[in-house]
Every structure is written in structure tokens, then in C-alpha cells.
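Rather than the whole complex, this shows some of its chains in their spots.
The first chain written gets the first letter, and so on, giving A, B and C; residue counts start at 1 in each chain.
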Amino acid sequence: MADHLKPAGQAKFKDQHVTKFDELLIEADGQHRRYGLVGAPLSKPSISHSGAAFAPGAIRQAMSSYSTYSNGLGIDFNHEQVTDFGDINMHPTDIPGSQDRITESIKTILNRQEVDELFLLGGDHSVTYPSLKAYQQQVGTIGVIQFDAHHDLRNLQDGGPTNGTPFRRAIEDQVLRGDHLVQIGIHDFTNAAAYDQFAKDHGVTVFTMDDVKDQGVEALVDQAIQHLIDQVNLIYLSVDMDVLDQAYAPGCPAIGPGGMTSHDLLTGVERASAFEAVKAVDIVEIDPTIDFRNMTSRVAAHVIFSYWKGKIKP
Amino acid sequence: MADHLKPAGQAKFKDQHVTKFDELLIEADGQHRRYGLVGAPLSKPSISHSGAAFAPGAIRQAMSSYSTYSNGLGIDFNHEQVTDFGDINMHPTDIPGSQDRITESIKTILNRQEVDELFLLGGDHSVTYPSLKAYQQQVGTIGVIQFDAHHDLRNLQDGGPTNGTPFRRAIEDQVLRGDHLVQIGIHDFTNAAAYDQFAKDHGVTVFTMDDVKDQGVEALVDQAIQHLIDQVNLIYLSVDMDVLDQAYAPGCPAIGPGGMTSHDLLTGVERASAFEAVKAVDIVEIDPTIDFRNMTSRVAAHVIFSYWKGKIKP
Amino acid sequence: MADHLKPAGQAKFKDQHVTKFDELLIEADGQHRRYGLVGAPLSKPSISHSGAAFAPGAIRQAMSSYSTYSNGLGIDFNHEQVTDFGDINMHPTDIPGSQDRITESIKTILNRQEVDELFLLGGDHSVTYPSLKAYQQQVGTIGVIQFDAHHDLRNLQDGGPTNGTPFRRAIEDQVLRGDHLVQIGIHDFTNAAAYDQFAKDHGVTVFTMDDVKDQGVEALVDQAIQHLIDQVNLIYLSVDMDVLDQAYAPGCPAIGPGGMTSHDLLTGVERASAFEAVKAVDIVEIDPTIDFRNMTSRVAAHVIFSYWKGKIKP
């Protein structure tokens, strides 16, 4: 066909020297690669109206805006390939069934051992429980470092398995021990006393935004790792983007002032991923339909990049 | 791979009985099909700032919202396949070069004779001149029915080959004879007297919106066809969406009151395509970045559907 | 308290001679009134992302923009009172349970016989099945006139009780006989052949947009009423706002060109409500989060007003 005809949507400028991050994503093909990525476009469980189901697409699109070279490190990630397992197909009206599909799909992925480390793109935070369940079944005892404005320890009676409950379910169903959970960045005025108490009662380590401002996120991550590292087989990072200040993440359903800067979060992720035990990440609670210019998905793309920086940094 | 994992972006609800129009699009593979489609994502030649380069994508996306069954006709178009030749890759800074790429690409397509009828998705109206040039070189004498608020007969001296000039260039370069051009829907207060005069001087048939309101679009199309049918080898429809009233096409750069309803336009296209000599269509001047919910691209999708209805109607 | 202090949100200009429609709404208090109104803020069953759960609030707000006097009729509706039964509380994660709550709540309302005629404000179109079920259980055989671009006769296997299925469920569960359903305004390219066939197979009367343009909506309504009036105990109007052209209803999830004008729809509703057997209305598929200035909710408010006009017209 004529030289200038490109498949639909792909007729765009290409600089011969630039690799964009989306070029690293290879549709699953049975080859082993270090990193994998999968989307869970599920937001119907959210308590408030959420379009977080569109986030896997928005984050992949954001990745395509950035090139693979870190000027700061002088390292090009263009040699990496990432298996893109695609998105998990959700059921329109069966919410628990959709959550089960997440567990099944992640178990399938882990089972095949085609990747060593996996990124899960939510969706709302309800995707984390079925994800953790798959991990616990595949790798045994796990620990979690959760970046979040909220505890997500709500009772299940009032609304079932919403985006406010993943860690409550995980603890109650013995998927995760309370003392294997570290929460960083909990905001003021976004939680109930009862759930802070639940955290304390179950040995959850809670660092508030006051702690972040006092000690810095890197010190808190170090404490989290030290606390978990000898107790668990794998450390899982659960990144709820609403841990950020609204100026930095305008596209989360629950936004407010007084949160982290994106620099805080990215530094925290980079610090954590430097530890070998950290092998899984989910990124949740971005609603692209209410974001401004995909800003929040752009930060999410950088969460992945920072994870890679932590892993590769000499 | 697990049952519920779908390639990125494709994990969506599928009703077993529904075919969407985008499912008819098959990437060019050398097979012969009646219809072909190609995008020309070019809007840098526009006099005013335009994102019409995004329209091929937006129109394809709009097509994916509609199913292939016409209740009115009781006909399902799901048996059709359409060769999607993709998009023509444009040069970032060489505007004349980009226009040449359109001519070359369309000549290549026509040359291979893999399709009998072709849809060209602009882009701004400047894409029509290079397209017509390709047709004239391949099929000889052509006639054009242009739905437009504007004559597009501007002089070339003032700004070069902008979106205001395609038919002037075509006439001056003997790609199209003036008396082989019929303009339907010309708006008041969107043209200069000098260009109306140019039209008259070159035998262009001009039907204004007053004519549309007085006689109806179908009668005008019939006159256009009668005028052209014995003179030309092929009749080309050039559909500038700004022929519509702003209430119906909020996403064109040049909008205003007093234009056609979408029903007028769709009826006109359906009427025209019923004639065998009509074999080519371009759809131009949609800027998705300023549209409301892709309304204008949705009408564009229906321009294609109406074309098919005209062709298939018993 | 000081003269100028008003309860929060109520400090606004009041013209002593003007009654707004929201002033007619009286919270349920056990008194009998002719009309009642209830909201079903449910849109999680929707196939595509929908904020139709916000429509009951948006429609009530739109009602508050209009005064109760019809200049055309010379009649003031300010003597009417309407029992506002409020909104049905939905479950965050149990979609079938939410639909059951609709059936229960409407049965309760009908049972108490405090109102003779009821408006149900959706929500997406999935709310109609549970509503019809309540009616059928309370009043026996019912007929439905459905204004819609779509048949809503999708199979249940593929996605469960979505907004594409209410009339399929109703027919299959013998809540509604196929020949007691009349569909007006079905658009081209929004349905599958299989569902048109299902309609035919079950005796559903289908009027397409071509029929609307050819015969006018009033003639179709008259035919619908004549068809139903001796067969059923009550005629229910189900008004899916996407029957309108996108220029008139920019706030429906599924929009497109070629639909009714708002004048068509309002005329149709007014014509239908003039018949005594017509006693129930639902209004569905408005997503205020994607609308422009609540235009579509404003039309919805006028659907209610037109219903009243039909009832009261001498």
C-alpha cells in the first residue's frame, strides 16, 4: 500500500530517536518478560458515581505521551518490554461476578509465570480485594503498603463490597493480616473514628498526612518495608491516587486539600520499589471523565515509571 | 489466557445479536470489497485554528456507536465489509507536501481497484483538491455535488492552498470544470460577492439555503444529478458539515444559524447515492476538539449510512 | 429570626404572583392527591457508563425553573398538588436488589391509593421492568406506549437486566404481553435485526422515525391508544428521552441525529394523556453529568407539564 497510509489512528509523527512508553507494551504472547500490566475497568462498586472504569485506557494513553529516557538517571528504559495482558472484561450487572473475574484473571496470570512483577490498573479501589486474594492464593503471605487518603476499612453490611471496603474484606477473610498492612498518607476528615479504631485493633500501621509532612515519605516507606520485609513473601503497593492533594490529582472522585504532592508520591513509590520484595502494584481511583486533561492519569503513568526507576537504580 | 482477558481497550459488553458499524471495517488486505474508507487527518491548511485532523478518529468512533440494522428499511448492512485503508500520514511542517501525499495515496487506492466506492474522511476542506486530482487522473472527467455553506472559491494568492480554495484550485488547474460543480446549501453572509461572481463566470451551479427551503434538498439533488450525469464519468459528493445549522453541527469551525437540519443533509445524500454514477464521498470540516459530545461526527457517520441506504434501497 | 434570614438555599427572589412547579410538590403525608411522583436514581445497570441516577434531582430542579401557568391554554396549574414520594434508595453493589426495591416501593405507593396517577423519574431504562411488574401486580393487564430510539428487547443472557432489556423481561416474564406494547420513534441504526424480529414475533407494534415523519406523532399515538384501549386496564407511557434528536436532547447516553424534535415528543405525550386510561409515566435515560445546561431535564419537566395539559384540556 502507499507509503503514507498507516492503519487507522496510527498516522502520527514518529521521531526516529524517540521511544514512547506505549511501545514497550507487547500483547501477551507466552514469552517471559519481567513486567506485566493488566487493566480492571470496574467502577460500578463505587459508593459515589465513578468513571474509573475508563482509567486503564487513560493511563495507557498517558504512557504513550512520555518517552522512555530518564535524564535524571541517564538511563533509557527502551530495552524493557512489558507484557500487556489487556483488560478484564466486566459484567454489566453482576458486580460480585466482576470482582471474581479479577481474582480468576490475576490467578491465571500469576500461574503462568510469564511475568515477575505486575501492574494492575483500576478501576476503583474495590479491585484490590480480588487482586490480593489471587496473590495470597499464589504466593502465600503478602504485605501491603497502601498510599491512600482513606482507610478503606468500612463495614460490609451497609453497602457490600464497595470501593470503601477492600482492606476490611482482606483482613476479615484472612487474605491479609492487619499487621501486614501499612497505610501512608491518611487524610484528615475523610474517615470515621470507628475505622481508625478498627485499624488499631487489627495491628494496621497508619501514617497520616501529618506524619508525611513531619517525617517525609521516604522515611515512612523505609519503616513500612522494615516492618514487613521479614514477615511476608511479597510486598504489594496499592496506590489510591486520592492520597494526592487536589491540586495534583484533580481527577479522583474524592478530592480535597492537604494531600501529597505528586513528587511525594513518586518519591515514595521509587523508594519502595527499590526493595526486591516489592513485586506488585495497583493504581486506582482515577476517574478520567472528571479529570482535567488526564492530569491524574499522567501521574499514574509516572507511578509506573518511578517504580521502574526504583528497580533499576544502581 | 483467562476467559475474561481481552486485548487492551476491547473489554466491553458484546450483545451476540448486535453488529456495530465499526465491525464492518477490515484493514486493507488486498481483497476486493465494494466500499473503502480512508482518513486524511490534515487541518493545518485551515484559515482559522482547526482540529479537523482528529475527525477521522472521531468519525470511526462514532460509527462504533451505531448498529448495522435500519429499522426503517428492514435491512441489515452486516453483510457488507469495508476496506479501511487507514489514515494518510501527514508531515508536521510541509503543508503542500501533505496535500501531495493525499493525491498519491488516493491514486494508489484507486489504482489497485480493490474497492468500487471510497469515503474520504477529512480533515479540513483543503483535502478535496488533492483528492479530486487523484480521481481526475484515474477516472477522467468528474462532477462534484458539494454540500457547503461556502463556495470555497477563494483566490490562492492571499493564503495559498487553504480550506477556502479547493474548488478554485480544481477549476483553475483543470481538474474540474466549473460547470461540473453543483453547490447546495450556500449560506448567507459567509461568502464574498466576488466568489459568487467567480462561480457564475465559470458555470458553477449554486443553490443557496433559500433554494433548499423553497424546493427541498431532494429536488435540488435531482437537478444536480440531471445536470451532471451525461457529462461526467463519476460524481463525487463533497460534504462540508458546516452546511448544517449550528444547532445540528456544533463542531464545525465555521458555524452559524440558518443552515440545513441533519435530516435535510442525510436525505440529500441518500437521494444522490441512489444514482450509480455517484461513487465517491468526502466528509470534511469537523473539529472534534470543539464539538459537543461528538455530535457532528455522529452526523458524519450517518452521512455514510445514508449513502449506503441510497445504494441499497430497492 | 431576622426578616431576611431564610433556611439554607432558600434565600432567593420570590415574585408574589408566580408559582413555580416545584411548589406543587408536597412530601408524602397520607393525603390523597391526583398526581404522585417518585424517583428511581439507578443507572448502574446501564451497558454504557451513565449518570442517569442524578436525573430525579435534575428534573425536580428543572421543574423549579418553570411557572405553573400555560399561556397557550389560559390555565394555571397552581391549584394542583403533587405528592412527592421522594427517591428510592439504591444499593451500591446489589443491582438486582436495587431493581427489586423499585418494584416494592411502587407497589407500596399503588397499594396505599394516595394518588391516581404516578410519574416515575429514572434512572436508566432498566427501572421500567420493576415498575411494570408492580403495576401488573396491582392493576392487572397493562399496556405500554414506549417513546424510544431502541426496542429494549435485548436478550438477558449476555448482560443480565441492563437498560437494554426491560421490555424483553416484561414479555418473557408475562408482566406485559407483546401485543400490549407500542413503540414509537424507533431510530435507524440503533437496533439489531434480531430484536426487530423479536418484536414482530411477539406482536409488538413498532413505529419508526420514518413513520413519525410520514404520519405525525399524534396519528401514531391515536393508533396506539385505539390498539390498546379495550385490551388493558391501564396504559403506561415509557418515555426514553433518546427518542429525541441529539440537537434537542444532548444529555442522553445514546444520542444521534434523525430523532424527534421536543415539540414532537411533547405533542405526543399531551395527545396520549388526554385518554383516561393513561395513568402512569416514566421518564428515563437522562444523564445530567453529560448534558448541556440541563436541557434534557428541562424537556423532561415539560413531558410532565404536557401530560397535565392533556389531562386538563377541555
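By our rule, a residue touches a chain if its C-beta (ideal position, glycine included) is under 8 Å from a C-beta of that chain, and two chains touch if they have at least 3 such contacts.
A quick note: this is a predicted structure, and the numbers were derived from the prediction, not measured.
Here 3 copies sit in place, and the number of copies making up the whole complex of this structure is 6.
In this text, only the chains that are shown with their structure count from here on.
Most remote chain with respect to chain B, judged by CA-atom centres, is A. For the pair chain A and chain B, the CA-based superposition corresponds to a rotation of 180 degrees in steps of 5.
Multi-chain contact residues of chain A, defined as those touching 2 or more other chains: 92. Across the interface of their complex, chain A is touched by residues 1-13, 25, 27-28, 38-39, 41, 56-57, 60, 84-90, 92, 101, 104-105, 108-109 of chain B. Chain contact summary for the complex, chain A toward chain C: residues 44-47, 49, 51, 53-54, 91-96, 159-162, 289.
For chain C in complex with chain B, the touching residues are 47, 154-155, 157-159, 162, 164, 186-196, 206, 208-210, 213, 245-247, 250, 254-258, 290, 292.
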